[in-house]
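In this view, the complex is presented without one of its protein chains, the others remaining in place.
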Amino acid sequence: MSINWFKYAAPSNFYHLAGKLIPWFAVPAAILFVVGMYIGFFVAPPDAVQSEAYRIIFIHVPASILSMFIYLIMAGYAALGLIFNTRLSSMMATSLAPTGALFAFISLWTGALWGKPMWGAWWVWDARLTSELILLFLYLGFIALQASIDDPRRADRAGALLAIVGSVNVPIIYFSVKWWNTLHQGSTIKFTGTSMHIAMQQAMFITLAACWLYVVAVSLARVRSIILERERSTQWVSELSEVRS
Amino acid sequence: MNKLSLLGLLGTVIRRDLLLAMRRRSDVLTTLIFFVMVVSLFPLGVGPELDMLRKMAGGIVWVAALLSSMLSLGRMFSADYLDGTLEQMLLAPQSLSVLVLGKILAHWMLAGLPLVLISPVLGLQFDMSPDALLVMVLMLLLGTPILSMIGAIGAALTLGLRGGGVLVSLLVLPLCIPVLIFGTGAIEAVNTGMTIVPHASLLGAMLLVALVFTPWVTAQALRISME
Partner (left out) sequence: MNWSEFFAMNGYGFYVWGSYGVAVLIFMIEIILVRHKRKITLQQLRMMRDAGEEE
């Protein structure tokens, strides 16, 4: 049995597919989030050093991981769109950017709220926090560039080039910030390390999965609007039941 | 018209851009004055204690250089874009990357090199040691071309857009952070009696990588913006 994947590279087919898929991602996301929160707050014991404050980890770490991951996925989609001229991949890149920026912001916000009781300061120029901030800047640059270009084709391609240059730069930025940080003997969040309780790990992975599913659901929902906007003059859009009603 | 060699082409583009700039000298001077002004504002903002200023000097000069090179990026392609020269360049049989490299080098000579040359004077205002001054000039010499090269990508992407000037800074500044870190790191190293070799070699490596890739990427960006 072979599935024709290219069928779904056509925006009209993907529009319907995405509509069907969204609940399959959104509902598990909500369930897993509740389960993860339950384990994180009621099963996992308090940390020996950080007491209850460490529980921020269940949102902070997934947000940080996903914010970086989404940038790579976004750059990948953008590159596909640039190289193979597949409009749908470019639309996915555009759709992922705001969510990625929001996750970067959540990561910074929770990092600050974690830092205040642990370091005694809202913001510390720690290597990871600093690179996360720069990542947020990269997202904002991508969004701002696409927003200021009216021609969608140019917006896609210019955004793609920026995302690719950005993703090549991300490791360089990360290592240079780390280098800068060690030179200045900055502080880093040191978790108790290997002695992380099994329930803590479970809760973290479950919320990570929940956030991931959320990202998929919300970006699919956003890309549907983008597809409609871009394809508004086509026959299939005008024949949609939600447009005709 | 005889066929130009690559180096000849590079020379022609640079000569042309320099000539055009020399007819409008005030543009070059504005960037330079902006640089001097920003650097001179810092002591007024943070206080005149020489101990503190000496420590901050490298960072201040670098950040000011970063900002002033952003300031002049808009001019890199816009004049050629407006009068249609850029379109001719895209159609030319010669390699667009080489043309772009020429424009980048010309931009650096007009916007980067003057900053490098005047930076020791500004360093003296901050009571920097002769060693630190030397290292600063050296690092700026290695680093400012990278700023022009990364900036060229941003300038090409934002060509002809509304709000292009601010937008280009938004795109380019985050990408320039490694340059800032290694550039200031070397000045700090020499102040604390450590070797500057790792900083200098990393910055040099970045310069070479940028030299190879950025003209090509900028050429692609120009094609995207012009089609």
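We just call them A and B in the order they show up, numbering each chain from 1.
The rule is short, and it goes like this: a residue touches a chain if its C-beta (ideal position, glycine included) is under 8 Å from a C-beta of that chain, and two chains touch if they have at least 3 such contacts.
What you see is a predicted model; the values in this text were computed from it and never measured.
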- Note on the structure: For the full complex, contacts between the hidden chain and the displayed ones involve A
- Contacting the left-out chain in the complete assembly, out of A:14, A:71, A:114 or A:212: A:114
- Task: Taking the full complex into account, find the residue in A:39, A:102 or A:204 that is in contact with the omitted chain.
- Result: A:102
- Item | Contact set of chain A toward the excluded chain (per top definition) | 37, 41, 46, 51-53, 55-56, 59-60, 63, 98-99, 102, 105-106, 109-110, 113-114, 116-117, 214, 218, 221-222, 224-225, 228-229, 232, 237-238, 242-244
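Heads up, the rule we're going with is that only the chains that are shown with their structure count from here on.
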- Query: How big is the gap, in whole Å, between where the Cα atoms of chain A centre and where those of chain B centre?
  - Reply: 32
- Considering the complex alone, what residue numbers of chain B touch chain A? 153, 157-158, 161-164, 167, 170-171, 173-175, 177-178, 181-182, 185, 188, 202, 206, 217, 220-221, 224-225, 227
- Parts of chain A lying in touch with chain B, wherever the complex brings them together: 134, 137-138, 140-141, 144-145, 148-149, 154, 157-158, 161-162, 165-166, 169, 172-173, 176-177, 179-180, 183
